[in-house]
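Just passing along the structure, written as structure tokens.
For this view, one protein chain was removed and the others were kept in their places.
In this document, chain identifiers A, B and C correspond to the written order of the chains, with residue numbering beginning at 1 in each.
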């Protein structure tokens, strides 16, 4: 079995997302974590590498040109994604990059060009698309099983910013609300882009116009911590996307409901193995991961039998599996790519533009 | 026990809502249904009266001046509410009126004047406010238990229009989508006003500005069958209200979530005996109807012990109970009144105005 | 419309169940509550009658022979049911009797004979069978839609005895745990019989043998407050019935799951408008009250459209509707009758016998 030598940028002490990427890579089983530049502080990076049984490189450049890695996982704050990714691609290294892809459409477009020029694989970890029932939803919508999409309701409430910003997650709150490091969106960048990509992934529809208003209930002076976005989609359907990091009681409440002329689908990230399907002609059905008669994309992303919750790690590992498949030349996959990342920034910038004007319609 | 002699206008053959009003009146136990003008066609009205063991009056005027009734329940299509209500009040008769109160703000204001001049009771059946846990929510928000309200999410999806408009509910679909009989809103008038009132009832906040877009997926050429409304509230909170009568799989999915600086509440009409309370300082709590430690308003609206679902009829009967209390001089109640009805039309007209302009901000 | 003159025995001050019966009778709309013997203390009865706008009779005998009533509702403690019912039947009066029917199989059999001899209607208010989705379940099982019944799981936990026995419900606790007034079962009589009847109503199966163990966690010295019963059914299926009035957190948790060779059904009293149907050949379906394609028995017991919770009162009113239909000669109904009541006591006596012997198998 061909193996992929992986380096990591970021993901050092206290960074949950670095641990998630390492675990996802291990779960796929085809990656070897060779080492990383785990921290901007070389001493901290070295200590951390030792703790996790890995190796620290002195710098990104050294790692990228070491000849020791085939691919790199970028898990730094948003503003560092594109520069690292571009450097990697130019060194002939595949890239797995955390989301959002960057902090401006402009830099995303530059990255698109580099991906095209490099011929390397670029995968963006919009990890929720790794859930089998999300892939089932995509299949059902795209094969017409709910008819023409008429309305979309997307929501992603959390409450960590109201709960922990002054405490255990102060450091994360600081950079996520800082435009220099987070880009033009706060909650919009961090979780709004997940909701936006999920909608696109399932329906294949793009937003043509949107209108956003935002709040800064905790983040006074910083970026938005909540946003309400109204959507016009390119098939004339309408939609709404609400995200908030100050919604008391919400943990990771990503949910998408898609209403078509013949039926509807409802999926919730906190109960990911279930997809509710309402057809106008009969009772609601509860489709469950691992059941027979699901589509190939759902079945092939399934690691475990019915009724044993697979959860977040397995979905994330599926994105790594897709990345590995692409890197090993095993064909295209459903993994989000560089153009998805650009769409994400187009969404965030459009929302920011609309909100700054007091909530006007803007083209995306 | 003093009893109230009740007449009914509308509510004849096939009208579900007339049956609901009669049942609610019976459940309260202090009303005697004397008779009614159950249909615009006197013969049908007479036949129907006989079927239900009641008496038909030849005309509204005859009934209102018969000396046989103290109060009237108006359950006709929207455009007939205000004329009947004004005639009743001028005859010194109390009014219980179905929602929305009318078809224009102008006629609602005229009715307000008549209510004031008459000294009679006017109750508008925004029946969801009769649910005990809605009254509990009101108490909690207004007594500061979730802090300052920051965000409100209201939704009311149904699917009957997509499901039954061409079949069993064709007649209802016809008048509900006809501006002459329904007023400026379709789904907005029929169910949007319920969501709007529920938000006001619980939070005490008013909308200052709103922006609406609408769809006509089934109702081609008629009124809106879905609407997405963005809200700015008078305490600077933001909100969204979505209503739809073409949302496949939705039965009567009225839900309200209110997020404050300290906590949040979540209530769903399809599971009305439960109120979820999330406080930032601890785990989510599930408050249930009939439990000790609920507020007086919730407890006094409760007819049955914990765990036996009270449901829609009991909530509706609570509005009738309130109406009876007011008519018998037993003090003010939480029942919606005439100014609530005017606010409802202000909401509908503002939405219609906004939507006609392609979704612009309008003052309410 | 022919009307039925109703008297009531019991149901006076503080008796929730009397209020429920009165409400159910009013909801059906064909009963007139003429008066009652609401309390064993005539003064209290008279005061109470006045409070509720009714009339007090001096004694049961006077009421039964007054010529003023056609039917009587018996809502006294268990030991008084059969004597009152027999007296009523002998006076030619129809009987609606609360459950359990009595305190011994012997008196139940005597009552059976009186019912047969009288030609009057006898209805036992196992009210949960009035829920439309319970009737749908019965239809589906009996028409073979889940194949051969193989396993039945019935549970009915409550917690009021642990919560309120020393407080607000002390009086009810006292008689319910007293063998002289409650019969041989505590929780078994009060709620176990509901679970037992529900199983029989839906499946048509009878218990051939059972084995019971009981607990007296609160009711020290009194009757059982919890029981675990293992069942052998007459088609060789096996089952379990658990009831408890000390199960913290349980409100009225009646639930029945029926597993057949081809599929299964799952119904919960706290969410009564929903019936989950799992067929081995596909995904779980959620059948909802008011939907098209339900059986006639479910549809005709439905008062309200989909998505508006009907709840407990409506289900209870359906039993009254059935009773009225039978009294008015409108044909047989699904209402529980006198033989169901005898089966209930056979169940309770068998459980008590088994538990007394330390949990041995006994024939029912």
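In this section, contacts are C-beta pairs under 8 Å (C-beta built on N, C-alpha and C of every residue); 3 or more make two chains touch, one makes a residue touch a chain.
Fair warning: this is a prediction, and the values are worked out from it, not measured in the lab.
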item: Visible contact partners (per top-of-document touch definition) of the missing chain; value: A, B, C
item: Sole residue of C:16, C:46, C:110 or C:240 that reaches the chain not shown, by the stated touch rule; value: C:240
item: Option from B:65, B:139 or B:284 whose C-beta touches the chain left out; value: B:284
item: Of A:36, A:239 or A:253, the residue in touch with the unshown chain; value: A:253
item: Residues in subunit A touching the chain absent from view; value: 1, 3, 16, 19-20, 23, 26-27, 29, 51-53, 158, 160, 250-253, 269-273, 288, 290, 303-314
item: In subunit B, positions touching the absent partner; value: 277, 282-288, 291, 293
item: Positions on subunit C contacted by the hidden chain, ascending; value: 146, 150-151, 153, 155, 159, 162-163, 211, 213, 215, 217, 226, 228, 230, 232, 238-240, 242, 244, 246-250, 259-264, 266, 276, 278-280, 284, 358-359, 361
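What we mean here is this: only the chains that are shown with their structure count from here on.
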item: Chain located farthest away, centre of subunit B as origin (C-alpha); value: A
item: Intercentroid distance (Cα basis), subunit C paired with subunit B, Å; value: 34
item: Whole-Å gap between the CA centroids of subunit A and subunit B; value: 42
item: Subunit A-subunit C separation of Cα centroids, rounded to whole Å; value: 54
item: Touching two or more other chains - residue numbers and ranges from subunit B; value: 250
